[in-house]
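As structure tokens, the structure follows; a few thoughts come after it.
The complex is shown incomplete by one protein chain, all other protein chains being positioned as in the whole.
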Amino acid sequence: MTDRIDQKLAELGLTLPTAAAPVATYVPAVEAGGLLHVSGQLPFRDGKVVTGQLGTDVDVAAGQDAAKLCALMVVAQAKAALGGDLSRVARIVKLGVFVNSAAGFGDQPEVANGASDLMVALFDDKGKHARAAVGVAALPRNAAVEVDAIIAVTN
Amino acid sequence: MTDRIDQKLAELGLTLPTAAAPVATYVPAVEAGGLLHVSGQLPFRDGKVVTGQLGTDVDVAAGQDAAKLCALMVVAQAKAALGGDLSRVARIVKLGVFVNSAAGFGDQPEVANGASDLMVALFDDKGKHARAAVGVAALPRNAAVEVDAIIAVTN
Partner (left out) sequence: MTDRIDQKLAELGLTLPTAAAPVATYVPAVEAGGLLHVSGQLPFRDGKVVTGQLGTDVDVAAGQDAAKLCALMVVAQAKAALGGDLSRVARIVKLGVFVNSAAGFGDQPEVANGASDLMVALFDDKGKHARAAVGVAALPRNAAVEVDAIIAVTN
């Protein structure tokens, strides 16, 4: 499956980013009870965080792209946590999508689709996940989006 | 137990809504490792989202009602995901309650009780859950409340 994911990434013109080191004293992912909990990931492009607020200085298309970058980093972190073997991914169970939002901005679902669509594109049926998308007042480093994940894994 | 839940709903003068289709490219619920993760649900009344912000144009009583409507939709989604059989619900494990809040509004617990009370009314001891209630800057479709859930299920 790793080969398949690599192939799909290539077809989409994407490459996994280097798994980012945590900003602080925690770890990128923890596996317990068959579930891999992946820490909240920020959107990195060329090593810099994509910043800004939806509803003011970031539009929905740019927000979707930021969400996609977060999801790519989630996959990169999962791959690193699983020893490079994404074939252990049994199911993307849940994405938490936190969108840096002005009061009254209500298109979090469209923004979050940037992350959701990537998961389905990469993992097909195994990529179909539950999701919560909410608008938050602020994010680390003024990031536009943050995404965390729960992934079911096989032994 | 489905019969019991249906009976309790009737006693409360409630009916489960039609399980709403996701606003986007994800699924309403995913089961893995004995836990059903239910996507964030919005409050629907007569097919329309209950909108507004606590601390400005929505009061606590209306917020509680919105939270209850979210919880009803969580139950509807769980029922659909479990093939109509709520007897597989072993425990409502966790509710995440996101309240559309003005800065300084601090009654999220009271608002969230609208969801929590319903779970206990429907599932008794199995309905007693852990919870996180927070105030968010914005929600999809300007909803007043969003609720997601983790539910332990039997095979």
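As written, the chains take the letters A and B, and residue 1 is the first residue of each chain.
Throughout what follows, contacts are C-beta pairs under 8 Å (C-beta built on N, C-alpha and C of every residue); 3 or more make two chains touch, one makes a residue touch a chain.
Worth saying up front: this structure is predicted, and the values here are computed from it rather than measured.
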item	value
Omitted-chain contact residue, chosen from B:Gln41, B:Gln77 or B:Asn113	B:Asn113
For chain A, the residues touching the chain missing from this view	22-30, 32-33, 35, 37-40, 53, 96, 98, 102-103, 136-143, 146, 148
Residue ranges of chain B at the interface with the undisplayed chain	33-35, 55, 90-95, 99, 101-110, 112-113, 116-117, 120, 128-137, 150, 152
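The definition used in the following text is that only the chains that are shown with their structure count from here on.
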item	value
Distance between the centres, which are taken as Cα means, of chain B and chain A, whole angstrom	24
